[in-house]
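Here's the structure we're looking at; comments come further down.
Removed from the display is one protein chain of the complex; every other protein chain stays in position.
Entry: subunit A
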Amino acid sequence: MTLTGTVQTVPPEKRRRRSRGFAPAVPVLTFLLLCFTLPVLALLLRSVMEPHLGLQNYAALLATSTYANVLENTFVISFIVTAITTLIGLPLAWFIAVAPSRVGRFMFGIVILSMWTNLLARTYAWMVLLQDNGPINNFLIWTGIIQNPLPLYGSMAGVVIGMVYIMLPFMVISLRGPLASLDPSMFQAASLCGASRLQSFTRIFLPLLLPGLAAGGLIIFVMSLGYYITPSLLGGAQDMMLAELIAQQVQTLLNWGLAGAASFVLLVVTLTLYAVQARYLAPHGLKRS
């Protein structure tokens, strides 16, 4: 978030003064250069070096239909997950903000509890819930809504459900600050001027929350793009996402060149979207939270 946005805050006259206090940063900088920057650069380098110098890995990534499908899947699933998370997260955050404080605190506690629970524990629960003879399908058949079990486990629907579950807390937290900063008198003024609830919702409520929604949505979208565990456990082979492709290339095919190319694509998209956020969205989001 602070990647680009705050560089200008050091006035030029201060920069010219004798620099001091850099020494403590040296060990940290060395550690990160050795254990973070160099390994990532080395990986990206392999994408143009292996099996021989050139862009063949990138060409393969975009031209092979299996890989192109994975790219498309990644964006489609991330988009659906972001949309559904926003649609549930907004009313939930809104409820938490306006409900009697004890109820609101309790609900927020549940959100935090689910977020802090081990990722594999949560994904395992969904693996059981979504089975053909799992609780959800059993319940739906028992009520007579469906005759045959829905193919939830090992399908895109399963991936989306599992990922929405993981991402929902992030949306609620992103909207907490913006919701708390809304001024009730604005809505009183609107209603005095004869605005209906729908009008104050669409003309005041949503526009004021838009920065928070955009910031939360962007974070969720970017996190979804690189997600590995949940899609690989809940999805089928045809729902493969980019992170799974990278892991598969390394673990079973030992194709480091293609893994490096896919990593580069993921990295560029991620960094670009974060830069967009830092440039256009972070100032609002940070001030309010």
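Rule of thumb we're sticking to: contacts are C-beta pairs under 8 Å (C-beta built on N, C-alpha and C of every residue); 3 or more make two chains touch, one makes a residue touch a chain; residues count from 1.
Operating definition for what follows: contacts and distances are computed from a predicted model.
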item: Omitted chain, identified by the protein name its UniProt record gives, among "PadR family transcriptional regulator", "ABC transporter", "Urease accessory protein UreG" or "Hydrolase"; value: "ABC transporter"
item: Hidden partner chain, touching residue among A:113, A:146, A:210 or A:253; value: A:113
item: For subunit A, residues in touch with the removed chain; value: 1-4, 6-7, 9-10, 14-15, 17, 19-25, 27-29, 31-32, 35-36, 38-40, 42-43, 46, 88, 91-92, 94-100, 107, 109-114, 116-129, 134-135, 138, 165, 168, 182, 184, 187-188, 190-191, 197, 200-201, 204-205, 222, 225-226, 228-229, 233, 243, 246-247, 250, 256, 259, 263, 266-267, 270-271, 274
